[in-house]
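Dumping the structure here so I can ask a few things about it.
Just one protein chain is left out here, and the rest sit where they should.
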Amino acid sequence: MEQSILNILHQVAHGEKTPEQALDHLKLAPYQQLASGLCLDTNRGLRTGQGEVVFAPGKNDTQLQEATAKLADHGQPVLVTRLTQEQGLNLAQAFPQGKLCSQAGLFCLGQDLDLDPPWPSQAQVLIVTAGASDLPVALEALGTGLFFDLDIGLISDVGVAGLHRLTPHLAALQKARLLIVVAGMEGALPSVLGGMLGKPIIAVPTSVGYGVSMHGLTALAGMLSSCAPGIAVVNIDNGFGAAAMADKLLL
Amino acid sequence: MEQSILNILHQVAHGEKTPEQALDHLKLAPYQQLASGLCLDTNRGLRTGQGEVVFAPGKNDTQLQEATAKLADHGQPVLVTRLTQEQGLNLAQAFPQGKLCSQAGLFCLGQDLDLDPPWPSQAQVLIVTAGASDLPVALEALGTGLFFDLDIGLISDVGVAGLHRLTPHLAALQKARLLIVVAGMEGALPSVLGGMLGKPIIAVPTSVGYGVSMHGLTALAGMLSSCAPGIAVVNIDNGFGAAAMADKLLL
Amino acid sequence: MEQSILNILHQVAHGEKTPEQALDHLKLAPYQQLASGLCLDTNRGLRTGQGEVVFAPGKNDTQLQEATAKLADHGQPVLVTRLTQEQGLNLAQAFPQGKLCSQAGLFCLGQDLDLDPPWPSQAQVLIVTAGASDLPVALEALGTGLFFDLDIGLISDVGVAGLHRLTPHLAALQKARLLIVVAGMEGALPSVLGGMLGKPIIAVPTSVGYGVSMHGLTALAGMLSSCAPGIAVVNIDNGFGAAAMADKLLL
Amino acid sequence: MEQSILNILHQVAHGEKTPEQALDHLKLAPYQQLASGLCLDTNRGLRTGQGEVVFAPGKNDTQLQEATAKLADHGQPVLVTRLTQEQGLNLAQAFPQGKLCSQAGLFCLGQDLDLDPPWPSQAQVLIVTAGASDLPVALEALGTGLFFDLDIGLISDVGVAGLHRLTPHLAALQKARLLIVVAGMEGALPSVLGGMLGKPIIAVPTSVGYGVSMHGLTALAGMLSSCAPGIAVVNIDNGFGAAAMADKLLL
Amino acid sequence: MEQSILNILHQVAHGEKTPEQALDHLKLAPYQQLASGLCLDTNRGLRTGQGEVVFAPGKNDTQLQEATAKLADHGQPVLVTRLTQEQGLNLAQAFPQGKLCSQAGLFCLGQDLDLDPPWPSQAQVLIVTAGASDLPVALEALGTGLFFDLDIGLISDVGVAGLHRLTPHLAALQKARLLIVVAGMEGALPSVLGGMLGKPIIAVPTSVGYGVSMHGLTALAGMLSSCAPGIAVVNIDNGFGAAAMADKLLL
Amino acid sequence: MEQSILNILHQVAHGEKTPEQALDHLKLAPYQQLASGLCLDTNRGLRTGQGEVVFAPGKNDTQLQEATAKLADHGQPVLVTRLTQEQGLNLAQAFPQGKLCSQAGLFCLGQDLDLDPPWPSQAQVLIVTAGASDLPVALEALGTGLFFDLDIGLISDVGVAGLHRLTPHLAALQKARLLIVVAGMEGALPSVLGGMLGKPIIAVPTSVGYGVSMHGLTALAGMLSSCAPGIAVVNIDNGFGAAAMADKLLL
Amino acid sequence: MEQSILNILHQVAHGEKTPEQALDHLKLAPYQQLASGLCLDTNRGLRTGQGEVVFAPGKNDTQLQEATAKLADHGQPVLVTRLTQEQGLNLAQAFPQGKLCSQAGLFCLGQDLDLDPPWPSQAQVLIVTAGASDLPVALEALGTGLFFDLDIGLISDVGVAGLHRLTPHLAALQKARLLIVVAGMEGALPSVLGGMLGKPIIAVPTSVGYGVSMHGLTALAGMLSSCAPGIAVVNIDNGFGAAAMADKLLL
Partner (left out) sequence: MEQSILNILHQVAHGEKTPEQALDHLKLAPYQQLASGLCLDTNRGLRTGQGEVVFAPGKNDTQLQEATAKLADHGQPVLVTRLTQEQGLNLAQAFPQGKLCSQAGLFCLGQDLDLDPPWPSQAQVLIVTAGASDLPVALEALGTGLFFDLDIGLISDVGVAGLHRLTPHLAALQKARLLIVVAGMEGALPSVLGGMLGKPIIAVPTSVGYGVSMHGLTALAGMLSSCAPGIAVVNIDNGFGAAAMADKLLL
């Protein structure tokens, strides 16, 4: 960024740009205003290393389609997250060449995301889920990771009520550079893995559970309170955020 | 008010009113009891400078229509807020000359509210939203401001994940007298604008987000905890309240 | 209880008691009103199998000493719980033959409680703590269990950050009839032990931790949300309650 | 477990197994990976004394049916809990020989659970409910207890607003070894029974109530704060957990 | 109030007051501004039937003494509530003829409040406490009731862990017109008494307890959620409010 | 109650009852077990002065109809509360001679409740609502009060945003013995009326509002924190409880 | 700001600055790094219209004195807020020419703040407090307003328990442009004033109260939920923020 400012200043120094032109250039906003009221951050990829991803909640079908189309116009694959069943179907109808992954609430255009089991169980980034009910969140993380071209896998249903199910995966877990651990209810799995393995863990609490699980707040608070070092936490059900963090860490 | 009491007392002193008549007059309530059980505050405009606005939640169609009709009888435009889709359509059917703005949950009779984009991006009062998902709340503020004859505009989708989108609007923001900043999730935009611009800000947290956003409580608490001075906050999703506050401040 | 009522009724039938005397007898309260305003439940032991234990908070020294003395008058050992440092020292001064266990907040008169390490590591009831910071609560449970003549032991500092420390205790844990598991922070230890061992567990959350541990609420909620069956929970820091429950279960 | 490891080591010592074979054996996971992504803990019964029970929330019909079929393949009865109306009907259609108990959200295959009133009012484990609205939770406990072959009964609708309704059941309550007390709203019944009877109580708060009952949190907190000793608590509406705890305690 | 306005209007009609004098009179505020910044509501007794009581928190010694002296100047007894130990001693030194009741946090000038046990156990208004730790709150209620000349008594330490202690008091409880029931921890006593007696109950939750009692919030929520009708609740530890409510109800 | 026990004892003394018969009599439960699992407290009216009222939530149509029919069999009017739209219509169909008040969620058999406006505005007990949205709760209170034969009225829509609407009702408010004040949002009306009138107030918070109103918790907490004495509070939306309390207070 | 960038660009165009010099200039931070680790925002006044104010919590005496001295070096008056008693005395000793206002937690150097009563009761900005216990917060607002050269006054102790105390101030309140309303407990005063006067109100909840007042959260939530339009809210006890907001609004 500093370099590009310097370039512009040199152009001014060399008379290639007037000061007024330079100012205009400095003010040129790298975004695109859409007719439906949205404002796309079209070169976020340049600035932060990850392109803008469309967050579906609160957007109507027109806005979702316009955002998808405009981002696709820039020639990059497009990912839409947190789609409801209905939003997803409408989007898939509008872009039949895209791929809808309903369970994960994802739609992807311009890249082929394969989220069906069996999943890779050895990878640089391994997603681990405590229970089968945590799969939608784990799949959001898997899909996001694949979208960001991560070497990413998924081991499911190995929670603390039956920890021995982890045994055949221990070698793979030890070889991974980073774990994404997805758990609801009391959210104890990140603590246990953190204590056993010493790998850095991005913990994803899920809203699985009832009563005092309080829609994931208990798992979230438990993960943040963990007595094992090497755990950082993202929002409840935020599989996207975990994969995005993993991507940035491994860049 | 004191003057009007004094007038009545002079009338008593001059024998123009008996004490009993004066008492009746002093007791004359400036409101109207409706058949459906509502009690309209018909001269709130005189007392507080803003006429009564109809709050739709919990009211049935009969009550909404009676309230709208009676307020219209007083010859003033009528605004109904927080309408559900169904309430809104029924009201629009009952008063075809009125205007329904579904996304904002507003219905207006006797005044023409135009809430379609593009919106004015320079005004005395500028509404700024962090994301496109915050638009319903921003439009409630915009519609309310227009109803109160404010010089009001709207800049959308310029949140902290891509602050450079603010750049082309900096001059307009500096010229505004007051900002209404609408944001969900972590609600950081008012802090950032407060630190950059020094303008007074009415911050409106929205319920956009999930998990630990807790239906807007996190954005609300964040805005109230802001380290930047010159920020005051209204209830979650309360676009109406922000515009009403702006109106009173600029009177 | 039914039998004693029947006895009284027979005495009435046989003229050994007048109806009025019988009524007085039925009304005779098995308690003792103290001068300091307390009302001791002196035959709670008969009714519920456990004598009344003195709860110290909010009581002044006079009340604590009077309660201790009166219960001792009934010839039974006396246990006082949740003593502050100062309350404890004053009570120990008043009853030099008693035993004060400061770390556990306990004072005992008429029975010798030995709470010093090393503790028995094999017993019918085994207390297990996650960390050394949980010891005050574990010692309250140990002291209470000893007071109730339980066969009770204590294994300390074997939390999920280093589960292998459990290894040498696995045989003893498998032989125990009941575990009392004491943990703060995220409170994951009961889940892990429940999944591994299948023993019934009384889980005791502690207020150890900071920030989002929220004085034990996170550990409490985590234990209640556990995905492992066979866990029931008592109040935060309630070592007394866990031991009392164990005593009732093993009667 | 120690014995089985020792056996394997002896086989290695005697050349009956190569070290590599022994390692494989030690790594042999006692679970079964399903095509739908679930991982069944098939010998949990051996390890913890209670077979794996299928938790329905978040699972689709395919997963529920596959899990039910696979567990049935191991020749043991299968219990599915927390079924929605729709999940239950689909499961009952897939396994017509099974039994669906809609009010309790339970489905059982391979064992006949009879949950219709009148229920046994004398048993080793007695479930007591405060109100009729607490019945779904109580029936989940009853069905789970029957599945685990407990001697279990149910006394309904005897809450503190009319405690005299307990009178005819006092003898049975005194004879029981353990009470499961189910109550919503303020959740006072466990405290009252604990004070009167001295029996160990597993308290189950329910989400019955409104307003400040906060979906069972008030009953939960009240039960945990009880001034009567001998009470331990499970999660809100967790009838399954109470019966599983009772089963483990009485083994 | 209406009558007094009418009187003034008649005086104007009869020329006994000019309109301006009348206005002044109508504006004459029945309060007294103190040098220390306080504004006493000196004729609150006339308006609401209960004189102003001084709330001590946040006031310095000067303000407390000035308020006490000024209210005493109006010839009425003065009650100061929620005094800290230190505030109380300073006030007692300033007004040696007054009476300080430290445990209740009360100071009274111009009336003799006797709060020492034994307390009357038969009265129109009976205060009932669950435990001895609730006494400070009960004594605040007792002192306030005596200050308002209520026929008020106090029965202590009869909570649900030993309900039989209520037996000798049943006749008195049945004769009372109103009960004030004071309880901490789970706060079950009002529900139990409401179910047994059918008397109207003002329930006072106390901050007695620890952990999930959450400084009285659990008792408060439990009382509000009670399944027994005829219970209304005041703030945590608000013995004053309960007695003030009782006084207004029995006027 | 004591008298009836004494009578039985005299019968034993006179040989009119054997001790065993007396015991049976003392154990005779004044309730009725229903086939659908409910247990009716049929002489609650004798014991507490108010007959049992049927609480609809969580009961199926069979249970509601059986309870209604059995209570009607005892020759007393029956009130069912908190009916959903669907429960209410089914009940009205089953008992066509009964009266359904949908807005209040009430059904009454054997007594004619008229809840249509205009409502009496002068009565011993006056219900006052802040807004029209609070009417469902106010009508539950009105219907309950009429069911208990209270002299009860209702003044609607006079909240703090237009307090002058109270003026014509001041005389009636001053003449009432008790006010039931119903308000949502910030719940300020009880404080204001308490400060102005000095009448005892039963405050009913409602779930009217959005965002930080938190389903009535804010109004509830505000009413409990009120600086005006003479206010006691019931659960959120608990119009029934307020009227039941009023009935007991005025007995 | 744009102008200053343009100036620099012109200097580059005219060869008065090399591009590298320009870049340095653009990077020149308008702040001052202190030896004690603080980083002062020395030209915040230029940027936002209000100079940096020192927030005392968490700073040691060295840091407070260095910050005070450095800001004073820039020739502007300095305000320090939220000082503890001890911090304040140490600062006053270090800068004897400054003025310490202990009750408000303020220290001011280079300007004379007079916060002693009687306070101006007519001003452009009027602070109104509900009770005398709210004075520390009101004085923080008053001192801050005076520091910012506002025309500001203070009316104390006129809360809803005695609203008539407002009467003599009605004319002044009507003449003010903006009200700052400070209240604890239920925080009803802003609603009442908003309904009566129609003035814009900055509401400041205070932590005055106990129990369910929850350290000001109840007042805060009540103010945000207010049914009266024209109210915006700042953080609990944030008198500084209210005055800073007022200052920005009246610029």
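Here are a few things to note about the model shown:
By written order: A, B, C, D, E, F and G. Residues from 1 in each chain.
By our rule, a residue touches a chain if its C-beta (ideal position, glycine included) is under 8 Å from a C-beta of that chain, and two chains touch if they have at least 3 such contacts.
Nothing here was measured: the structure is a model prediction, and the numbers come from that model.
Touching the missing chain, out of A:56, A:80, A:115 or A:244, is residue A:244. Listed residues B:159, B:200 or B:241: the one in touch with the omitted chain is B:159. In the full complex, the hidden chain is touched by chain B at residues 130-131, 159-163, 185-188, 191-192, 194-196, 209, 211-214, 217-219, 221-229. On the side of chain A, the interface with the absent chain consists of residues 1-2, 47-50, 53, 170-171, 174, 178, 194-200, 202, 220, 224-225, 229-235, 240-242, 244-245, 247-249, using the contact rule stated above.
In the full complex, chain G makes contact with the omitted chain through residues 27, 29-31, 35-39, 41, 44, 47, 52, 55, 57-59, 63, 82, 205, 207, 215-217, 220, 235-238.
The rule is short, and it goes like this: only the chains that are shown with their structure count from here on.
Work out the mean CA point of chain D and of chain F, and you get 37 Å between them. Measuring from the averaged C-alpha position of chain E to that of chain F gives a distance of 26 Å. Each of the following residues of chain D touches two or more other chains: 47, 131, 161-162, 194-196, 211-213, 217, 220, 224-225, 229, 235.
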